[in-house]
Every structure is written in C-alpha cells, then in structure tokens.
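What you see is part of a larger complex, with each chain still in position.
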Amino acid sequence: MSDHVYKKTEIVGSSKISIEDAIQQAIARADESLKHVEWFEVVETRGHVVDGKVGHYQVTLKIGFRLND
Amino acid sequence: MSDHVYKKTEIVGSSKISIEDAIQQAIARADESLKHVEWFEVVETRGHVVDGKVGHYQVTLKIGFRLND
Amino acid sequence: MSDHVYKKTEIVGSSKISIEDAIQQAIARADESLKHVEWFEVVETRGHVVDGKVGHYQVTLKIGFRLND
C-alpha cells in the first residue's frame, strides 16, 4: 500500500470442497469485474448441511482493490 | 445458497412509521438497481428525534444478492 | 432473578409479518417444550427477500429459562 486510495467490497464465495476453494471462487469472480484486486480479509465462515455433511462452505470476504488515479 | 457467488452491499433505509418499513424502503430501493436480491442482515438501528418523538427510524442493512454467472 | 440457576437456549423465529411476530413465534415454540421461560435477548435480525420485498423476518433470540431445583 502506498499513496493510493482503495475500496473494499464484500463478497461471499461458496464451494463444496473447502474453505480455501470458496475464497478462490470469490476472488476469481471479483477479478472479472474489478481491476487491481490486492488483498482479502475473511469476515465470516459458514455453510449449509445436506444429509449430515457439509453441502457448501460459504465464506464472506472483504476484497480490497486500488482505485484508478 | 448454492454454488454461486454473492455480494453484500450496505444500505440505510429510513421511515417515519416503523423499523419494518425502513427495512422495506431499503430493500425496495436496492431492488431497483440490483438483480437477484436474496437476503438482508440488520447492522444498526437508530433514528433522529423531533419534538420529543421519533422523527425517522434509520436502519442499516447488509443486502445480499447473487452475482450473474 | 433470585437464587436459581438458569439456562439460555438460542432459537430463531421467523414471520412474514413483523420482527415482533418472529419473536413471538420463537417464544411460543420454546414454551411448548420448556418450563419457566423468563426472558429473551435479541441476538440477530435478518431475513430473506422475495420479489423485492421482505419474505420472512428471521430473528435469533437467546431465551432464558429457570432450571428445576
């Protein structure tokens, strides 16, 4: 981080596989519409349950990206 | 929630009538510009006072919507 | 509260009508299976959205009840 201005947006990724994969899904999707994505912060980890097993992990991230000068 | 990616945006609705109406105002306004609004979370409830009575309820929501695939 | 021991249990009530009705639903249901329900604390207020309107209010309560001596 230097002299720039950044914005944080809150994204929820979901995955059947793992917490890390849910994070990747969220970042990949944010990266489609945002430039200069630089960092993320995990805000919440939850999920739903199907037949006594984790159906999806749902991870809420704050994603930080640099605004154009 | 399934395999999708979601975004949360923070909206403040206000109403002279009730907390529920302030929530509805916020959701109705979000729905004008966002597709696939699916849920809300109340973050903060406050208001201002006029002549010793509630002037407006002001309710801050996080509103969750699904991003297009 | 006097010399007794109490327990808190976390219940989520839902209602199409209002936050108060969701609270009442949760308490009524708790009262079916618990004796000596004495107080509640609102932990979280959220809901889901259908067609740009609140579908259900979902209110999480901690419900306190006295344990038998």
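In this document, chain identifiers A, B and C correspond to the written order of the chains, with residue numbering beginning at 1 in each.
One rule holds for everything that comes next: a contact is a pair of C-beta atoms (placed from the backbone, for glycine too) under 8 Å apart; a residue touches a chain by one contact, two chains touch by 3 or more.
Because the structure is a prediction, the values reported are computed rather than measured.
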Item to check | Complete complex - number of sequence copies, 3 represented | outcome: 12
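One rule holds for everything that comes next: only the chains that are shown with their structure count from here on.
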Next on the checklist: Counting only Cα atoms for the centres, state how far subunit A is from subunit C in Å.
Outcome noted: 32
Item to check | Distance from subunit B to subunit A - Cα centre to Cα centre, in angstrom | outcome: 22
Checklist entry - Residues of subunit C that touch two or more other chains: which are they? => result none
Next on the checklist: Show me the residue ranges of subunit A that touch subunit B in the complex, using the header's touch definition.
Outcome noted: 9-16, 25-26, 29, 48, 56, 58, 60
Next on the checklist: Under the definition above, what is the set of subunit C residues touching subunit B in their complex?
Outcome noted: 18-19, 44-49, 52-54, 57
Item to check | subunit C partner contacts - residues on subunit B that touch it in the complex | outcome: 19-20, 23-24, 27-28, 31, 37-42, 63
